[in-house]
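Here the complex is missing a single protein chain, while all its other protein chains stay put.
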């Protein structure tokens, strides 16, 4: 029960969890898709709109100064959260997807050409795959994949050096934690290897930033992206960290107000710093709410959250394994709190719909990992994903309901 | 006093307005930059996070179904708000700026080439100017401007036909209401003229969608964009309306989850409909809050809001005109509730900082109209912009403070 | 429980033992349905008589119980019908699922899918086979 400690003290912070779904208390196990929000985040968003809202940057009046300060303080908060040296290395985006699109577009267009290789893994989320397909198509570069082996989802990272040495790899983009396998990739070793070989790295931290300590200095990455809504923050906001040297001469991504230093009818010049990448009125309330969320997580402590995640993930793996006909993806140990599985011949949609009748919220589908699913011979899996507010007894309820489902669908 | 009717009944809906700034009651006259939020919008955002949040689209469980329904209902609401035939013609964006960037990128790349002309006006906001400069540079098309005459900001729209006939204009992008001149462009005549000549139109409705009836069928435009935060809605959300025929074969803008129909390691296929343009997790709470805002506005009635706006704009023009050394931009009559001005030799920053000391919130600067300002021989203006919660007596307070400022800065 | 309305006995039966499962060789017509949100795929094969009625019908695919059962029941229900009749039945079926008081005329066992009304997220599952059928009428293998 020790690991319910975080749920004991913090579950009450989340109003949404205190409800019944189809007559049963909600068991929210869809955290890899989106996490829930503590009252402090919801309240701060409302407080912002009730007291301080105005457009940022251009304003001198009191509300605008307050909004600008909150927005830039949020940037500083995100920089602290990621251990970034400079606030200027933090760009606010809509989320992970936009962050990767920005890099693939701005960095890709300038630094990729025919013959160049973009290297990603076979376990990437569509967000870290399709933008590179398109960048390859646009620039003439080639997209290559590091293969994933077996249901455990093993990548032989020791081959990386040979990959780098043998061909002109320009960029390595990969996920920290797989959203369908639950495996954890050794980011700092990978980035060190890449840096030694002059390869730029992008880390998709969508599934890790809110779940474990993530420090860009220690990881040694060039770009890192995550989404607010996957770490207790608002929807519509995310962060792109960029190594300041790379950002310095990166072309803007969108064009409009707040990102220019001077405009004539003939041409325009860009601002320096992160504002160059934030054209138009930003999601101010989103940044403000995100800062509250990041501070909230760090008050709990990301090492504690990580321990809780890993514990719940391992426990779920163990208990689900006892079900007849159970096939679980990802590693047995050293796993994050994300457990995808196939139960006998029951289709994931049926399983998820059935579980929902008992108040259990899971995902069923390809989890935006379609090519990986196809490679593993699957169409879809059910996925239970945990956060620190989940409890061991919720895992027991899940196991119980899966047993019932097996009987119901007559596996 | 008749036109304070809306403020009488609705000012109380806006919590932020009930505060003192520097010891005086807040007079918020910065609505062209961003409007404020009625309690119903703030409460709905909070309610969403407290009761219904989950990721959309992919989910079967109860919260996800509710979130998906709210998100798609918001799309239907935006379609109603704009009089669009089909919900599929509504794409959620971060705001006006992103909407224009999307069109300039997706539509521009496919439909523009060397020799083609993009036509815009000299009064466009940077958001409707720089994306076209960039599209022209990328595609080899030429960017041309319809000239603006004098401080009144007159465009001779009767020349449009000749412009269309004489040269291969492909697209006309223009603002409905100028954010620094306050003039109102005759959108439906312009679009009819364009349609007769096979020219695609994009209407920047950032300053009009929340201020007057805006119906895409009646206007006859191909694309129309606006921002939530300029019409009582949340930050980080906006709408791009696209003529369904044009959207049908438009390439996606960003790439990732939720916009694909099928992905392999080699290539990807796109979904049809608006989701093709909404890669990644969208700003769900933003869409939900925006729908509440749009319904709120339509409950008040946009014709009534328009009347109030025009009345306050005209009144402000008249009363400000009485100040010695006053130079006001934009037309005398037929104007929106946006009044930019230069008072003697007082720099806009000084004026705005001074007014702030009396609780009056205005903007000072080039209002993202730098080339227009330069053309008019100005660096910056002060701008008072109104919404239906403003009152006539607030205009009196503004005039009073400007008199004091004249004495203070010794004009 | 509500879930039993969705998964009625006949649905569970047809999903586990789908009728008319398999392929038809050319020159039978083939149509495909694909659901991007879950990866489900259905292929429907139709062999017509000289008079234009559906003489033979089979299907293959990987899909959830609702989709499998709906497609299986569909094959039974449309066999022997003309293309026009089959398409009319498709319309009736979709209206039955989407509209409150739509008639169920001619649906037979397909009425067992009425539980989907309370699960609008599953509408796509229940209709995927029907879209594949319509596709089969459009293209020859």
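Miscellaneous remarks
The chains carry the letters A, B and C, assigned in the order they are written, with residues numbered from 1 in each.
Rule of thumb we're sticking to: contacts are C-beta pairs under 8 Å (C-beta built on N, C-alpha and C of every residue); 3 or more make two chains touch, one makes a residue touch a chain.
Predicted model, so just to flag it, every value in this text is computed and none were measured.
Though it is not drawn, the left-out chain touches A, B in the full complex. Screening B:26, B:373 or B:402 against the full complex identifies B:373 as the residue touching the chain left out.
Touch with the chain omitted from the figure is made, among B:327, B:347, B:375 or B:403, by B:347. Considering the full assembly, B:22 is the residue among B:22, B:86, B:217 or B:269 that touches the omitted chain. Across the interface with the omitted chain, chain B contributes residues 22, 347-350, 353-354, 357, 364-366, 370, 373, 379-380, 408-410. Looking at chain A, the residues touching the absent chain are 57-60, 64-65, 68-69, 260-262, 271.
Operating definition for what follows: only the chains that are shown with their structure count from here on.
Taking the CA centroid of chain A as reference, the farthest chain centroid is that of C.
Chain pair with the most C-beta contact pairs: A-B.
If you average the Cα atoms of chain A and of chain C, the two centres end up 38 Å apart. In terms of their C-alpha centroids, the spacing between chain B and chain C amounts to 47 Å. Taking the mean of the C-alpha atoms as each chain's centre, chain A and chain B sit 31 Å apart.
Within chain B, contacts with two or more other chains are made by residues 58-60, 260, 262. Looking at chain C, one finds that residues 37, 121-122 touch two or more other chains.
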